[in-house]
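First comes the structure, then the notes that go with it.
Of the protein chains in this complex, one is absent; all others appear in place.
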Amino acid sequence: MESAVRLRAAVTLLGRFPALAGVDLDIIPGEIVLFKGPNGAGKTTLLRLCAGLCSLSTGQGWVLGHDLNSERRMVRRRVALLGHRTGLYDDLTVIENVSFWAQAAGASSTDVDEAMERLSLTGRLADTRVARLSAGQRRRASIASLVVRRPELWLLDEPHAGLDQQTRDTVDTLVRGAAAAGATVVLASHELERIAVLEPRVVSVVGGVVRADDDPTDSESPDPSSEAEDDRRVS
Amino acid sequence: MESAVRLRAAVTLLGRFPALAGVDLDIIPGEIVLFKGPNGAGKTTLLRLCAGLCSLSTGQGWVLGHDLNSERRMVRRRVALLGHRTGLYDDLTVIENVSFWAQAAGASSTDVDEAMERLSLTGRLADTRVARLSAGQRRRASIASLVVRRPELWLLDEPHAGLDQQTRDTVDTLVRGAAAAGATVVLASHELERIAVLEPRVVSVVGGVVRADDDPTDSESPDPSSEAEDDRRVS
Amino acid sequence: MFRDVWLIAGKDLRIEMRSRVGLNQIVPFAVTVLVLFAFALDTDQEALRTYAPGLFWVTVLLAALLAIGRSFAVDLADGAADRLLLSGIDPIAVFGGKAAAIAVQLVVLEVLLGAGVVLLFDVTVHRYGLLVCAGLAAAAGVATAGTLYGALVAGLGVRETLLPVLLLPVVAPVLIGATRAFQDAFGVAGAEGWAWLGLLAGFAAIYGVFGALSYGALLEEA
Amino acid sequence: MFRDVWLIAGKDLRIEMRSRVGLNQIVPFAVTVLVLFAFALDTDQEALRTYAPGLFWVTVLLAALLAIGRSFAVDLADGAADRLLLSGIDPIAVFGGKAAAIAVQLVVLEVLLGAGVVLLFDVTVHRYGLLVCAGLAAAAGVATAGTLYGALVAGLGVRETLLPVLLLPVVAPVLIGATRAFQDAFGVAGAEGWAWLGLLAGFAAIYGVFGALSYGALLEEA
Partner (left out) sequence: MTTATTESTSTTEGIPATTSSKATKVLGWLTLAGFAVLVALAFAWVPEDTRITEQGDVVGQFDAVRLMFVHVPSAILAYTGFALTFLASLAYLRWRTDWWDMMAHASAEIGVLFGVLTLVTGSIWGRPTWQTWWEWGDVRLVTTLVMVLVFIGYLAVRRIPADVAVKARRSAVIALVGAVNIVIVNRSVDWWENRTLHQQSTLIARKIRDETLFTLSFSFAVGMVLFAWLLLHRFRTAYLQSQIEELEVNEALAERRAEAGISETPEGRS
């Protein structure tokens, strides 16, 4: 069966720094995968690469069958990325934001209602401008505007960050549901205990390369993370 | 003994929304206190109020003995707030940022070195512009530039968010050390399991009011959080 | 495709209406600049009347810079630009939508500022048709070129200051053409207004086509 | 206290040097605006020479808007403004530091732009002393008033567009005074240059004192 993500010696330079230093990775459709690793290991860059937002400096890659060197535009249409930033417009209300991204993705207004419902963005919150939300509410609105996309590959960068207990559970349900429906879910997170309940396949990212691993709650490489990082120099 | 924080019927309006709807709270010096509660409950606002960055609309409050209605400038000098935003200058390097905030707080250059060391911001990272950091590295730089202040009251809003396992432990050590040295530490967080190891006194914040509570891992108020919030109406 | 143009334009215009930047701030800015000119040039009414078309258009251009800057700033503020890339909307539609929203704002500005010029500088309009056509064509030209250049500098971290540097020399022909056309329309100089209008329309058409075609290549980020 | 002024000014100037916004962008912007004026006014060399002082100062003001906007934008970008409040630095020192950094940038701009005007508009300088004093005093005035108004609009979410609206009317006296002083220095009009210089110095002094005194109250945010 075709891989959902397939990377071969993938190198990504941010500026002149090798954020990814030769990644080999295969993710099969329907999997739940966790990227774990120290700060600056390259998890975010790896997710953005899979979303077609970073380019390959050298190496090869395919996402959902599209070549990352030549068909990034196709890749972008079929994935959903929850990044560190929320992708919302401050001056629009929550419902306006979610509707905008839903329409952009061709989703219907019932999808919008459903997504808002699931992330408890009902009542007063729906008509509040995003600029007036708390950090966690904002994050919730961001997730809602992604959920409407129904993508084949979910790329979630620290999906639980800032969310309250109830919404954490909602996110877990969403992830399980997506995987059950055949979509692939890739997460990056530091909240290992929390993620463990999703029983993901764990991939360790350290210093720009990946290494398969099994126990999700296992702490990171014993040598201080900063050492691993220092090996890559700005060239 | 004088309270580190003492609020009486404190109300804070953000725009016309009562983010705090009558808070009564006492925190004694040397305590470690955790604010927990659903998104939008008012935790961040409460921390900012204690830092002298929000004003009291009605009610009274004292922080470190200074009146929040008339002596906020005094309060601000004596507290340190780690907010959702990092307070760093993108175009300066990590060391330049930390040094700037250290000098602004009157700290010495050995303090700077020590803080950088503690948060493993050594080597290449120290001379990297903040704009080029990963999310967690950036957060670490932000913490380093706070640590140099040696304040009497620490206000930490989701201090573990985005940090890797090693830095999480560092933060815990910092918090314990500060408390042991007589400073007061107030945290807001959703990572209850993680915070539990600090054995804080738990204060539940729901719908803009606080309620004392004991078990830090206990999940939030049984009634859905959104209901509790709905009590606050835009005035 | 048209649906998407409309979606983007609607979003941008709604944000502008919501934040009221246009009406509450860009227009007063434009009026202030006009008044400053009047001060700085320190001339009699007659001279001001002669210079009115030029000053009007320099002012419109400066205000346009603000509008264009804002249009891209809202996308970049919290990562919405990345999401637009991921949304699958055709880049041509994004270009069209943003340019349309900017053009609408410029036309509103021109109407208000035009009224201001007529009142303050005491000019009389001789050819309404020319005035209206030149105003629309110039707005379209500035909006299309502005959208192209706005995207060019977006996300480079220095947007606010780089945009003017790049855009102003490029829209110089619009400034000249529109000034001449207005001089004719106001009857202050016998320039061949309709010929200049041709220049304006050509400019808008060229930048419209070129922008639409190259926008995809531009957005294919990183 | 002086240490803190220096700390803040040093930080702002270092950021500007780092991002190279000033030299690479604000200066070309200023030159471009001059060129546009020359286009728009469409006059002979003689008229331009007469208007050179006014155009110079309108251009400096527009470039100053950019510099002031940036100075506050870097503080607001990621919450550094809050930290400044919490740092315990005297607001007077913050005001002084930011104003000093902006003034330095303006002086550099004036020198470069002045050279441009002398070359492009073919003016000759008659009174160097007056020119230099007026340039410095005007820079100080714009920087102090600009810092005050920059702080006023900072964090209101629409900084880019609100600042011009508020600041331009306020600095109109500087524009007039500096223009007159330069007219005298260039010998294009027999204005009483030194009297106008007094106005400029007075303006700078008043805004300096007023700004320093009210800055604390301004910053004592919500």
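Letters A, B, C and D mark the chains in the order given here, with residues in each chain numbered from 1 onward.
Everything that follows uses one rule, which is that contacts are C-beta pairs under 8 Å (C-beta built on N, C-alpha and C of every residue); 3 or more make two chains touch, one makes a residue touch a chain.
Here the structure is a predicted model, which means the values were calculated and not measured.
The chain not shown here makes contact, within the complete complex, with A, C, D. Per the touch definition above, the residue from C:A73, C:L152 or C:A205 contacting the chain not shown is C:L152. Residue positions on chain A in contact with the hidden chain: 11, 13-18, 21-22, 55, 57, 204, 206-209, 211, 213, 215, 218, 221-223, 228, 231-235, in rising order.
Listed for chain C, the residues touching the missing chain in the whole complex are 148, 152-153, 155-158, 162, 165-166, 169-170, 172-173, 210, 214, 217-218, 220-222. Contact between chain D and the unshown chain involves residues 20, 24-25, 28, 31-32, 35, 38-39, 42-45, 48, 119-122.
By definition in this document, only the chains that are shown with their structure count from here on.
Of all chains, the one whose CA centroid is most distant from that of chain B is C. If you average the CA atoms of chain B and of chain D, the two centres end up 38 Å from each other. Centres computed as Cα averages put chain A at a distance of 27 Å from chain B. Annotation: 45 Å between the Cα-based centres of chain A and chain D. For chain C, residues touching at least two other chains, in rising order: 19, 157. Residue positions of chain B touching 2 or more other chains: 84, 90. For chain D in complex with chain C, the residues that touch the partner chain are 19, 21, 25-26, 28-29, 32-33, 35-37, 39-42, 51, 54-55, 57-58, 61-62, 66, 69-70, 73, 157-158, 160-162, 164-165, 168-169, 172, 175-176, 179.
Contact residues of chain D toward chain B in the complex are 4, 7, 11, 14-15, 18-19, 74, 77-80, 82-89, 216, 220-222.
Contact residues on chain A toward chain B in their complex (touch as defined above): 14-15, 17, 37-40, 44, 84, 120, 122-125, 132-137, 139-140, 158, 160-168, 190-194, 219-220, 224-226, 229-230, 232-234.
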